[in-house]
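Just dropping this structure here.
Removed: one protein chain of the complex. Kept in place: all other protein chains.
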Amino acid sequence: MTPEAKKDFEDRIQTYVGREISARKRGLDDVNKVMVRQWCEVMGDNNPVYTDEEFAARSSKGGLIAPPTMLQVWGMEGYSMANEPKEDLQRELHKIFDAQGYSGVLGTNCDLEFKRDLRPGDQVYAREVIESISEQKATSRGLGYFIETRTVFTDQSGEEVGNMKFRVLKFVPDQATQDAAAGAGESEKVAAPTRIHSPRGHDNAWWWEAVDQGKVLIQRCKSCQTLRHPPRPMCGECQSMEWDSIESALQGTVFSFTQIHYPKVPGYQYPLVCAVISLNEGTRLVANVVGCDPEDVTIGMPVKGVVEQVDEATMLPQFYPAG
Amino acid sequence: MTISVTDKTAIVGVGNTEFSKNSGVSELSLAVEAIRIALDDAGLKPGDVDGLCTFTMDSSDEIEVARALGCNDLTFYSRVPYGGGAATGTLHQAVMAVATGMATTVVCYRALNGRSGHRFSGGVSGDIITADAMHWGWYTPYGLMTPASWVAMFTQRYMHLSGCTRDALFEVAWTTRNHAANNPAAFFHNRTFDRAEYDSQKKICDPLTLYDCCQESDGGSAVVITTAERARDLRQPGVLVKGVAQCAARDMEQMTSFYREEIAAIPEMDIAAGQAYAQCGLTPDDIDAAVIYDAFTPIVLWQLESWGFCKYGEAADFVLDGGLRLDGRLPTNTHGGQLSEAYVHGINGIVEAARLVRGTSVNQPKKSVQHALVTSGVGVPTGGALLGAMT
Partner (left out) sequence: MTNHTTRTYDAVSVGDKLPPLVIPITASLIVGGAIATRDYTPVHHDKAAAQAGGLPDIFMNILTSTALMGRFVTDWAGPDCTLKSSSIKLGAPNLPGFVMTITGEVKAMDAADGSVEVVVEGENDVWGTHMQGTVRVALPREA
């Protein structure tokens, strides 16, 4: 889009802000026990005030109520959404986005406020307005705009029972992800990720291969016997390129540490503590400290390591507090 | 030092683009816009530029920049590695080129879509396969893979040794935020915070929480360097480069120097500071204001010690005495720093340091600023520069 075209587009979408998507309209179904029970069944919600008439009558609710988070359900359009969604102002706005390539749509936020419990027999009326459209944002799904709508729910006597702010992202779907998605075969499942492995090359593969076998090695200069870690091709003390290794006893102390809170990376187990360990052999090693409350890790704490399988594909040294 | 660079060159133009979370334009576009603003500031034309210098991390090639801007023949182009460690490193290159006559007018630039494009908080996981992927491979399997996590490891150790608490980190964050609140170009213009808000932010990597970390930003910054003689004829008062140095100290790694005898230290900055002071004969007492690289709050403390404003382990006291405030001993990061103005890899810091010497910062301290310090990022090979007014 040229800057002019972008401005025209943005001016046009902004004209929708403040307009009513639907006037106050009664939901297709009034609040009823059947839909509530089916909803509870799927959600695994066994709260007896939703489905157990006797219990509900004796409770502070004085009778059955509908799950408050069903509020939006009473105003849903239903099966036509799958085939021919009804033409309303929201559709019209979405089509303007679609025409510019912002064809993806994703519900991102929903804020609900509940004013009173709904009971079987209550009628729910909804009135929906387009409240705002954001500036263009760079999101993890692609470039897009957030559209926020506000719905006020009222009952048969016109009293507000609750309200909702709903935010959707209209975005440009990434072609590469789309192609990759379509390429995923019928039987293929998205696999649980493992930890990110180190690439292995001439200077480090032998070290990781030993870890795969349950051992932590420390590189040693054959000429001057100096230990070094991480491995390097030459000894910085005597410039010899001849080396062998010793196996670490994995005993040492915590030299420094940090508990990782954010971002949480898929494949890693949190709480997660990373530490620089001073090994008794004299070299240091970065690894995880496990087996205790992260709050209890201190600098100077004695630790004992063991090489463990931490996920389906990964062996790593992990250090535990040493008594 | 057989050839002195002191007072041979001057910063004559500075420029920033708008800082944002979504520039909507290419990094090349940000680069050439920042350079054009810097050249306008100096009263120079693209055709006057014969040298360019940026970061190895920058995506805008020198010749693409030159072509887009309409520069003439380039006789000097160079890049400096190690992320934010390159900030004053680019100045170091430019000064050497101009002082030795390899070029007459060199522009240092950096432009990035650091929020809408590749984000630093994404860390070094997954899709980045570079020559140093093996180096990161010693850390990523354990989950240590973001700049915040590496800095946190040093910070925990530093706090343990020095007795520094989060009070000092808060003071760094709060002071720079107050400066930004007064800077219309800053993300946090008009948005201050108090201790309660600081303490309630989400944890990133202990002991760092959200406000201890800089802004991921889209933006570009540029500075123009030419000879001191030529500077006298230009539009703005020249800002002399008195001393400039960089250092990669013994046994360091990129962001993960965990294997030196003491890790709660930045010896490379100590050495660069010693060199820069030695070049021009200035001492810490001569420095009136500073722009200290602040990707994270604790790194400001360590640099105050490296540059001799206090002894090792005493930076917390220095800042808690109000040392960084406008009326303090060393007004620092008067633009809001990278914590609160924008993270443009420290080149926006050189812009601000030049403004401090010119007397045109939005938060210009009341006292006269004859000399200002500006530094590069730490944890990596780094450096800094001492700037001074033209007399």
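For reference, chains read A and B in written order, and residue numbers begin at 1 within each chain.
One rule holds for everything that comes next: a residue touches a chain if its C-beta (ideal position, glycine included) is under 8 Å from a C-beta of that chain, and two chains touch if they have at least 3 such contacts.
All figures in this text were calculated on a predicted structure; none of them were measured in a lab.
Student: Since one chain is left out of the picture, which of the remaining chains does it touch in the full complex?
Tutor: If we consider the entire complex, the absent chain touches A.
Student: Among A:I13, A:V49, A:L93 or A:I196, which residue is in contact with the omitted chain in the full complex?
Tutor: The one listed residue touching the chain not shown is A:V49.
Student: Specify the residue from the set A:K61, A:R127, A:R200 or A:K215 that touches the hidden chain.
Tutor: A:K61
Student: Please give every residue of chain A in contact with the chain that is not shown.
Tutor: Looking at chain A, the ones touching the missing chain are residues 35, 38-39, 41-49, 55, 59-61, 67-70, 72-73, 76-82, 104-114, 117, 141, 173-174, 177-178, 180-182, 184, 188-193, 263-266.
Rule of thumb we're sticking to: only the chains that are shown with their structure count from here on.
Student: So how far apart, in whole Å, are chain A and chain B when each is placed at the average of its C-alpha atoms?
Tutor: 33
Student: Under the stated contact criterion, what part of chain A meets chain B in this complex?
Tutor: Residue list for chain A touching chain B: 135-138, 195-201, 203-204, 229-230, 236, 255-263, 265, 268, 272, 274, 276, 283-284, 286-288, 294, 299, 314, 316.
Student: So in the complex, which bits of chain B are touching chain A?
Tutor: The touching residues are 21-22, 24, 115-117, 121-123, 125-126, 129, 133-146, 149, 152-157, 160, 202-207, 251, 256, 258-259, 263-264.
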